[in-house]
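Below is one structure, written out as structure tokens, with a few remarks after it.
A protein chain is absent from this complex, but the other protein chains hold their places.
A, B, C and D label the chains in the order they appear, each numbered from 1.
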Amino acid sequence: MRALYQIVWLPPLMSFVLITGLIECSIILMDLPAYLAPRPSAVALALWMHAEELLKATWHTGVAALLGLGMSALLGALLAITLASHPLIRRAFYPYAVFFQTVPIIAIAPMLVIWFGYGQGAVVAASFIVSVFPIIANTLTGLLSTDPALLDLFRIAKASSLHTLFKLRIPGAIPHFLTGLRIASGLAVIGAIVGEFVADSYEDGGGIGTAVEIALKEQRTDLVFAAVLMSSLLGLLIFWLVSGLNLLTLKRWHLGEFKDS
Amino acid sequence: MRALYQIVWLPPLMSFVLITGLIECSIILMDLPAYLAPRPSAVALALWMHAEELLKATWHTGVAALLGLGMSALLGALLAITLASHPLIRRAFYPYAVFFQTVPIIAIAPMLVIWFGYGQGAVVAASFIVSVFPIIANTLTGLLSTDPALLDLFRIAKASSLHTLFKLRIPGAIPHFLTGLRIASGLAVIGAIVGEFVADSYEDGGGIGTAVEIALKEQRTDLVFAAVLMSSLLGLLIFWLVSGLNLLTLKRWHLGEFKDS
Amino acid sequence: MKHRQGAGLKLRGIHRQFEGRPVLNHLDLDIAPGEFLAIIGPSGCGKSTLLRLIADLDQPDQGTLDQSEEDVDVAFVFQDPCLLPWRSVIENVALPLELQGVPHHHRMPAAEALLKTVGLGEAQGKFPQQLSGGMKMRVSLARALITRPDLLLLDEPFAALDDITRHHLDDHLQSLWLNHPMTVVFVTHSLSEAVYLADRVVLLSAGGGDITLDYKVPLAHPRTPATRVSTPFIDHLKIVSEAFELLARTPE
Amino acid sequence: MKHRQGAGLKLRGIHRQFEGRPVLNHLDLDIAPGEFLAIIGPSGCGKSTLLRLIADLDQPDQGTLDQSEEDVDVAFVFQDPCLLPWRSVIENVALPLELQGVPHHHRMPAAEALLKTVGLGEAQGKFPQQLSGGMKMRVSLARALITRPDLLLLDEPFAALDDITRHHLDDHLQSLWLNHPMTVVFVTHSLSEAVYLADRVVLLSAGGGDITLDYKVPLAHPRTPATRVSTPFIDHLKIVSEAFELLARTPE
Partner (left out) sequence: DASDDPGVGTPFKADIQLNWVPEPEFGGYYAARDSGLFDQEHLEVELKPGGPGIPTLQLIESGQVTFGITTADNILIARDRGADLVALFALYQILPEGIMVHAERGLGGLEDVFKGGTLAMEPGTPTFKVLEKRFGFHQIHVVPYTNNLAPFLHDPLLSQQCYVTVEPIAAKRAGASPQVFPISDTGYNPYSGVLVTRREVLIKHQEEVHRLIRAVKAGWIAYLKDPTPANQTMHQLNPTMDEATFEASSKVQTPFITGMPATPIGQMNLERWQTLSGQLVELGLIQPGDTQSAFLPSE
């Protein structure tokens, strides 16, 4: 017989019910005004009333976030490999990766818009910029922490640096890369939302960012939270996707990570 | 004799001079309008003219980011330890860590302001919220990927779970924690800036985020970029601080990482 | 200090398989309290697997494993040294005492003394990655001995050592066992070491996972370097060797 | 295929120290092309360090190391198995050929054949963490042999094996060396194995880091199981053993 808690979705569901119940009660008891903290039930109602638009917005944002994450995975890994290739390159250019991470999207919004046009392109770019750094940093750590004994083995076999890279460093860095990807998955969503704040086109309804912005302006706190909830669910979904990928890839050789989930 | 490139600050400086030079020339040659990409020299001028305010703003943001990062390190590590303690807890509550990461600060800005007051408090909270997840995720990975052979050793010695935690899992997770901290360092800065966008008090001059937003509204692109530059330098500074900590702690037992820098 | 004879063990019908291939095949084995048992067998025959089952690190697919006493203090010397890389040699050795709550000023001298007996008195401040292979194994041995366990499980502890050091540690282990009675299960691939140390030598078969030979070595303890060149020892060794060779020649 | 005699080596005044303590102390050593040299010595005396210097994995603090030929193909069996955890056994063995650009359909049969000779024909699809300690070392040995190197460096390759398997692999290594001439430097802590295999046995002193004994074993190759029980063999072994024991008794 399977223990109840082993059913994957049960524990988060239970804690969700518990937490929202607690919030609902405390808001009622403390008599907090709705514009401050809307009651979960009000949020649920807003979610229900605006389900169609919110789902469309989530889809819109989700596509952009996945594209951004995909670019981050690809370019982030490539950048990490480039940085790993020589200490000189690493010293000279790693700071720019940090730079990328600390630049506020709003400050470079016009550039995004002028290069990629309003709409999906700029949103994906924002998602990429926000999510790429953890992938670079984690992959780089992985590439640089190859077991020295295995490096010796490759040196003795007179392996070319390309071979050492592809047959040793990269396979060894995959677990690190995947941790980076997990961190990046949430950032890709938030990046897409921020991108929508600054560069989305409203014609096709827009994404979660647009929905949040409109709800904020209309002082509809319940709708704001409903949209935030959707963004979090989207983040979770992508996170779970990535974690699934993780399990699939690491089953064979990575030690204990998440072996229970 | 030390090779030139081994001097830590030389390669980034050289690449910086190179890159800004290239940008300056191409802007001049292609006759790009200033509104699109201000010339590095214009940015430098703005930096010089507003040095005092910008430095004050950077200090303001830096303090908030360091406080946020400190809280992330502390609470993130504690949360990761809690999550690592049991699969049930992990399943039930890890999703909320992801939630934290995907919530747009702007949407919860009013709450931050009400809870933490307008100004530093809310900004630190934003910095914390944005930077905590990589620490949780990386530390958790570290805590869960303890060498099974060492776990066997502790089981045989009938070690209590507290002992296993403090004498095995946690020391083993330190390299992962520090990678998380490195990723978080940039995020703490951007979190503080975003926090300032939505909740900073202008009374004491405000931080970089405030400076960016004001410069944007006043249509001073050169100042916007000067402020962004300061934020990036701040990010780098904190990143280097954290990396230094890394080297210090890992010198003894972590394999090859950054052994050259 | 404990006044035990060591822990006894009763294995009944122990079966363990990996990916459908049985490694231990309905094995029965009794280990008496205080016995010194050597387990030998070809590489990959299941010696480490058996030791892990005894240590409760792995569960059999079938069969039962009973201990004669409750709350047995077990120590294990793994085939790999398994040292904590962030702890110095002496801190690694003192670890089991630390886990039992023994205070610093008691456990450190004990660890230091043990390190001397394994010939590493001068390496106590080093870190594992600064040690040679044999030195690591000796640290691991010292760590296992420090708690004076009731049941000591050793998985080829001396494999990485030269003969001289090995003989020295053989004798050290024997005197420890004689002075502080405990049950020892000793996996080795050196037949002469098995015969030299053990009350009883058990030969596991490859593939089958059965006991091929269960041989009581009727030599009195303590055994000394002179024992190694005595005729009775050489005769016993011959019997074990021949059984082993026969087993190795038999196709699986 | 190469038609070499193997690579010769000339070590002059090799000095290597860790944290101020010399491990190798101005060592001179000539290794002739095609020679089978065994290096023995107490645990921690610097055998692995010497091998790493020869393999160019480490640089001496002083002294020079010359190879008789350019572009020598070196293989190394480390003291730890050093397998890539994400590759199956056969892929691990085929790795050196893969790095030399040998196509898949050539390298896989070669790897399979070698795995059979080390007794792991059936384990080729397994992953390293599914293997026993001795099996891992045998995979590592097969990997080193697959390129038929000019210079083969082995650091206690058979330490984790039982005597029977060990003798079998000793003979396999010998026949390989006889048929495909190469220089072999073989670190072992089994004196009898050293005498059985080597043209020449070199005994390193502990602490001092000098050569205490450099003994030419005047037995013809190939040596066979019968050699092990022959009087000349036992006599040579006695000489080496006595030198070793004397060294071990001498305080550093």
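As a working rule, contacts are C-beta pairs under 8 Å (C-beta built on N, C-alpha and C of every residue); 3 or more make two chains touch, one makes a residue touch a chain.
Quick caveat: nothing in here was measured; it's all calculated off a predicted structure.
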item	value
Chain not shown, its touching partners among those shown	A, B
Interface with the unshown chain - residue positions in chain A	33-36, 106, 109-111, 113-114, 118-119, 196-203, 206, 210, 213-219
Chain B residues touching the omitted chain (full complex)	33-36, 50, 53, 106, 109-110, 113-114, 118, 196-203, 206, 209-211, 213-221, 223-224
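Operating definition for what follows: only the chains that are shown with their structure count from here on.
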item	value
Intersection of contact partners for chain A and chain B	none
Path length in steps (a step moves to a chain that is touched) from chain B to chain D	2
Centre-to-centre distance between chain D and chain A (centres being mean Cα positions), rounded to whole Å	50
Length of the line joining the C-alpha centres of chain C and chain D, rounded to whole Å	27
Residues within chain A bordering two or more other chains	none
Per-residue overlap in chain C, given as positions that touch at least 2 other chains	80
Topology of the chain contact graph, where touching chains are joined (line, ring, star, complete, other)	ring
Those chain pairs that satisfy the touch definition	A-B, A-D, B-C, C-D
Of all residues in chain B, those that touch chain C in their complex	147, 149-150, 152-160, 163, 167-168, 171-172, 174, 252-253
Residue numbers on chain B that touch chain A, as the complex places them	5, 8, 10-12, 14-15, 19, 35-37, 87-88, 90-93, 95-96, 98-99, 101-104, 106-108, 110-111, 114, 133-134, 137-138, 141, 144-148, 151, 175-176, 179, 182-183, 185-187, 189-190, 193-194, 197, 209, 212-213, 216, 224-225, 227-228, 231-232, 234-236, 239, 254-261
Partner chain A, residues of chain D touching it in the complex	52, 55-57, 73-76, 78, 80, 82, 84-86, 95-96, 98-100, 127, 129, 147
